[in-house]
Structures are given as structure tokens and as C-alpha cells.
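Missing here: one protein chain of the complex. Every other protein chain is in place.
Let's look at chain A:
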Amino acid sequence: MAPRTLFDKIWDHHVVETLPDGTSILYIDRHLLHEVTSPQAFEGLRLAGRRLRHPEMTVAVVDHNVPTSDRTQPIEEPESRNQIETLERNVKEFGVPYIPLLSANQGIVHVVGPEQGISLPGMTIVCGDSHTSTHGAMGALAFGIGTSEVEHVMATQTILQRPAKNMRVTVEGTLGAGVSAKDVMLAIIGHIGTAGGTGHVIEFAGSAIRGLDMAGRMTICNMSIEAGARAGLVAPDDVTFEYVRGRPFAPKGDDFEKAVAYWRTLSSDEGAHFDTEVTLRAEDIAPSLTWGTSPETVLPITATVPDPAQEPDEAKRVQMQRMLDYMGLEAGQKIAGTPVDVVFIGSCTNSRIEDLRAAAEVAAGRKVADGVRAMIVPGSGLVKRQAEEEGLDKIFLDAGFEWREAGCSMCLGMNPDRLTPGQRCASTSNRNFEGRQGPGGRTHLLSPAMAAAAAVTGCLTDVRELA
């Protein structure tokens, strides 16, 4: 057999049948549900009189809509409450395993999946959420789907797909001080652009990627979608297997050893063909952030805001100027030193225990700057509990951060955590689109350490200066 990529191997292993025009019926091992993109799919099943084929391969959790403050009171917002109650009725009717709001296991679906051992190497994993790419860090083929496809998976446990092209992004070398997985991914997106990965699945490789812990790999794969890719992947290795071992839904005992033997076959063969190859040197990556309203508008923190006048393409020039106006920035100004109003540390990109430790290291012994609202939103109830066991909550609270309950929170402004018009936010989330964090809100994407640095100085800051 010709050498195959990791993507090819997982794909081939899940093809039920390929139709004459090249579309494949692809089997799905794990289907994750949340309250926002599932109600219409359940309704579709009900109207067609169809059953949900495999509830034991499906898990539902509430995350997008939920308040991250006190949860013992009923949810105030009637539409949010309705969406959550609708999910609760649906999981009951169709027998889907469900993690309720008040469970310690509740959290952001892309934090919960790996944490519970629901997402495992070699699997196909889908969810009605584009950041499903996160689970690619497990060495799984994981991608976001629309609600019609959610219904299709519910009814058939398969999806109709054509194979993606293969891209490999190799990052070799050693990351510098203050440089994290988030900076690596921002640098990659800045390099290839938000459509750079369109039609591709990206395998992340190289010594700098191998050197990352699982949380870092999840951050990288999470933002594959911001590079336009269908999915991101990291080949599973001992770091992965040790992460998986002992998790609630991981195979146990002999089964675990059998699973690992299979998982060890999951890497790209020597000589496998990649349609596109991109290489970055770890040493070239600085602590980075975005200046505009597209995730590709990436700058090292030491840089100045670009000048639209230098852009030859008229449509792009107009768009750059529009971004500067929206963001309230001037061409040529230093990005460092720009005052922030809000700091948000959380989201499926950066809300794991490792992310909170990185932020706490910067926050320890310092105070949130006057006039800045700084929020820490753990990715799950279990992350929150572990952070409290490690005393991180105390560090944050002493410094003046808010210590909140798990959920998507300010990443997408569909729960009470939102920016108000004109507010500038240093955010560890994944999208800086206009209005993403609330109408008129201004988002700078950056790492947890950089976000914490912004909180304690009150402005966008090179975290290395606080070392």
C-alpha cells in the first residue's frame, strides 16, 4: 500500500461506502451535542419519525448559553432558558447521555470531551460547532458540522463527505520564554491566512509541536478552523496515551493496552504525500496578538499596527482601514501600550488547567490595573476544582480577577458575559470578528499569559517584560 498520512488512515478506517461521484458515507464514533445547534435537529428527527441511532456514542452538555455566575438561581434570560430546557427534554426523549448544568463535569463541550476520555485517538468526532477541531489534538479526525448534518449523524451515525486535502504544518525548534501554543497558532494563521487551510486537514508536526502538552495541542487544533481548515490533527504519542489513561470513558486494563497498540499505528507514513507543506521555526515566534477583526491580522507584541496605504489591493486596503476604524487604532502606532477595558481568560481555546497556571504565574503577587475588568472562566467544573485545589483561585481573587463558573462565556456574546460598544478586550478566545464578544466590542486575541499581563498593566503588554 502507498504511504498514507494520518488523515488518510483515519479516513480509510471510517469509510462505510464511497458513492459513484466520490462522496463517502463516513462513520462517526462520537457525536457531541450542545443546546444551540441541536434543537432543530431533534425536531427534524421527531417530524420524520426517526430514532437516534446510537445514543451510547452521543453526549450532550450545555455550554454556550449558560451564565458563568451563580448557577443555583434559574436562568434569567427566557430564550437561553428555553434552549437549555429544550435540550433537557430532547436528551430524555432520545436517551442521550447528558451532563447537566449543575454537574461538576459540566463545561465547554471541547474541554469536556477529552477530559472525560470521550474523545480518543483514531476516532471520528463531530459536533455542531466549528471548534470541534480541538479534539484533533487527541489524534482524532474531528470537525464541526451544521445542524442538518447533526440530524444526519443522529439518524445514521454517518456523514456524507469528500476526502480533504492533506496539509502539514511543521514547527521545528524550541519556543522562547513567554511563547505558548497560542502564539504558535496565531503565527501559523498569520502566515497562511484565514483561508489558507480551506479544503485541507492540517497535521501539525515538528519538535515544537511534539514538545507541547495536550492542552497546548488542543489550543493549536482548536484554531485550525481560524486557518480555514476542516480539521487539525496531532499524531498520538506517549503524551497522548498518558493523558488518556484513567479517564472515565477511556478503555481500562487490558483493553487500554490493546487500544494503545492500535493507536501507535496512527501516524503519517514516511513518504506520505501532503498537498501543501508549511514550515515555521519556533525561534521566530514571539508572543503575538491580533490587531484587526480577522484572526489572520497577527502581530508580534513588539510590532506596530500596519498601514493600509502600503496595501496594493484596493478591496483589502478598504477592509484594513475599516478594521482600524472599528478597532480604534491608528496605522503605525505601537500595539503594546494600548489600554484595555476587559480581560477574558477562558473559551475552548484556552481554559484548561495549564492555561490557568500560565495566567496565575503572571498574576501572582500583582493586582489587576484600575478600571480593568478581568475574568477567569475555567473550561469545566473539573478544571475549576483542580485550580482551587492548587490555590490558583486565591491567586486570581487576591489580584482582583473574577473567578467564574464554566461555560463559553465572553467568547461569543450569547450569554450574559458581553462587551459593551467600544470596550477593548484582551481575550484568550479564538475569534475577533466585529461584534463577536458583544456589539461594538474590540477583541485582541492572545495567550493566557499575555492576557494576564494586560490585566495587571492595564494595557497590551509584552509578557516577557514582567518576567
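As a convention for this text, a contact is a pair of C-beta atoms (placed from the backbone, for glycine too) under 8 Å apart; a residue touches a chain by one contact, two chains touch by 3 or more; residues count from 1.
Simple rule for what comes next: contacts and distances are computed from a predicted model.
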Among "Alpha-D-ribose 1-methylphosphonate 5-phosphate C-P lyase", "3-isopropylmalate dehydratase small subunit", "Amino acid ABC transporter permease" or "Binding-protein-dependent transport systems inner membrane component", UniProt-listed name of the chain not shown: "3-isopropylmalate dehydratase small subunit"
Sole residue of A:12, A:242, A:255 or A:330 that reaches the chain not shown, by the stated touch rule: A:255
Option touching the unshown chain, where A:67, A:107, A:144 or A:236 are the choices: A:144
Absent-chain interface as seen on chain A, which is shown: 16-17, 19, 21-23, 25, 27, 29, 36-37, 39-40, 43, 48, 50, 56-59, 64-65, 77, 79-80, 82-83, 86, 97-99, 117-118, 120, 128-130, 132, 143-149, 151-152, 155-158, 160, 162, 194-195, 198-199, 225, 228, 230, 249-251, 255-256, 258-259, 262, 294, 315-316, 319, 412-414, 421, 431, 433-436, 439-440
